[in-house]
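Omission of a single protein chain aside, the complex is shown with its protein chains in their original locations.
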Amino acid sequence: MPVATAVNKLVWRHRAPRRQLALWVSWFALVSLFVFCWRVMTKDTMWSFVWDAPRQAADISDRMFPPALRYFPELLAPLWDTINIATLGTLIAIVIAVPVAFLAARNTTPSPRMVRPLALLTIVASRSINSLIWGLLLVTIVGPGVFAGVIAIALRSIGFIAKLLYEAIEEIDASQVDAITATGASRLQVLDYGVVPQVLPAFAGISVFRWDINIRESTVLGLVGAGGLGLKLQASLNTLAWSQVTTILLVIFATVAVSEWISARVRHAVI
Amino acid sequence: MLRIENLHKRYRTGDEALKGVSFTVPSGQILGLIGPSGSGKSTLIRCVNRLVEPSAGRIFLDDLELTALSHSELRKARRHIGMIFQEFALVERLTVMENVLSGRLGYVPFWRSFSRRYPAVDIDKAFALLERVGVLDQADKRADALSGGQRQRVGIARALEQDPELLLIDEPTASLDPKTSRQIMRLIREVCAERNLPAIINIHDVVLAQTFVDRIVGLRAGEVVFDGAPAALSPQVLTRIYGEEDWTELQRRYDDETEDESGAGDRKAADARIERRAGLA
Partner (left out) sequence: MPESNAARASPEIGPNAITARIWRRPPLIHNRTLRWACGAGAFMYLTLALASLHINWRRVYDGIERGWRLIQGFLVPDFLSRWGDIAVGMQESLTMTVTSTLVGVLISVPIGIGAARNIAPLPIYFLCRGIIAVSRSLQEIIVAIFFVAMFGFGPFAGFLTLSFGTIGFLSKLLAEDIEDIDESQAEAIRATGAGWWQLVNYGIQPQVMPRLLGLSCYRLDINFRESAVIGIVGAGGIGATLNTAIDRYEFNSAGAILILIIAIVMMSEYFSGYARKWVQ
């Protein structure tokens, strides 16, 4: 207790001594951890390169500007590909994520011991693996191109959408569900009338949010061969054509800005 | 007719919410359930349609033993039991019509309810009910756009849409102002009389209960401590139910209320009197 008695007089400290000690120990542990990790991490770092960085940065900036604007028309087809990768991938993910979310939510899962853990495992597996890694795997399986990108985005998005959706499902107002159950409705009818109307706004928001993130991620999927603007980026980097890189980055920037605007508007409108 | 025999409910935490409750509700009778918080009123009501599972005891609706039904049989039985909730429990994002029609969910297959293609009979009934409870002009509005009193009326319409044989009503007026409370209680009494429906109303406003119900059951700590006519609620009985308190104010209000209700015809004048009194109180 921060309030204590010492020699018949009430004394106040910011924190009880035990808690203060625990806090100091945690800080110390955190700092030690940082120092340890830093040393391990920078074991093989070539510090000469690090000090050289500003010069490198100046050199690259020099080559990046002015941007190669005549390169722009070549980017339109890959841009269309990128948008498709994001959109189709999100749509496929939604179709799979919705049932998974219902199976994972405590209040709608048919079997809390067997089905729910499986659904949760699917969600973690999907979330843990970045879309770029999914892209790597899929390019190996189905070959390079847009198709690999679509599946990669879909696989990553399932975990994201299902996690947020099942959290929304668990937070619904139970009395509305009780009322529908009390009329003698079947499980599916209870879902249709009692659960779905309550999570619909959240669902719309989550889907558009993920679509926006997917646009960002789709722009770089081409770095591993999965189609879209990333392919052009990879090609330009390989040939050290920095001014082309600038053009590509500008296109990416503009696309992301537009998709963010759309996403914000839709999420604002759906309440 | 509803018959409850020796109903017990013990929660996992060890709380015994109901300890051997028994009584019978004949058709057409409106029974008011009163008692302090935690006396088991809500639990009792929810045990009847098994939203809460009883630990022991039996409940009969006419000849059907509700407590012995399997899950699918229970679903069918619930169709005949209408429930009205304290916080209205309407599906807020659906329209009023959809909420009323959801009373038929137990009767229609999933694809019909999903596509909203209800039989014409059900739709006509819904319109008639909305007119009866007085919210027909709100039919296409979203439920959360309505006032508290309007929402409760929709809740009543939803329960009646089921063609029920019994009404379970859980604190219908707890979230409403005094005038609306009386209007809702009056509406409930009228529709029960029209359809000869038995009803159990869980209510915390004792005077309201006395004014509008035919019979009162008092619960205390999960046991029935009073079962009789509203007029028989003497201060001694009230003490037995709620504990020691000054009941003279309650008695005075009861006298006023019954005078208003039985007063020849003019409901508006009665409500106006109540409003004024509430404003002065």
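Lettered A and B in written order, each chain numbered from 1.
The rule is simple: a residue touches a chain if its C-beta (ideal position, glycine included) is under 8 Å from a C-beta of that chain, and two chains touch if they have at least 3 such contacts.
As the structure is a prediction and not an experimental result, all values here were calculated from the model.
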{"item": "Shown chains touched by the chain that is not drawn here", "value": "A, B"}
{"item": "Contact partner of the left-out chain, one of B:Ser27, B:Ser55, B:Thr95 or B:Thr258", "value": "B:Thr95"}
{"item": "Residues belonging to chain B that touch the chain removed from view", "value": "95, 97-98, 115-116, 118, 120, 123-124, 126-127, 139-140"}
{"item": "Missing-chain contacts mapped onto chain A", "value": "30, 33-34, 37-38, 40-42, 44-46, 49-50, 53, 56-57, 60, 80-81, 84, 87-88, 124-125, 127-130, 132-133, 136-137, 140-143, 145-147, 150, 216-217, 219-220, 223-224, 233, 237, 249, 252-253, 256-257"}
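FYI, only the chains that are shown with their structure count from here on.
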{"item": "Residue ranges of chain A touching chain B (in the complex, touch as defined)", "value": "173, 175-176, 178-186, 188-189, 192-194, 197-198, 200-201"}
{"item": "Chain B residues touching chain A - in the complex, by the definition given at the top", "value": "49, 51, 75-83, 85, 87, 89-94, 98, 102-107, 110, 113-114, 155, 158, 162, 168"}
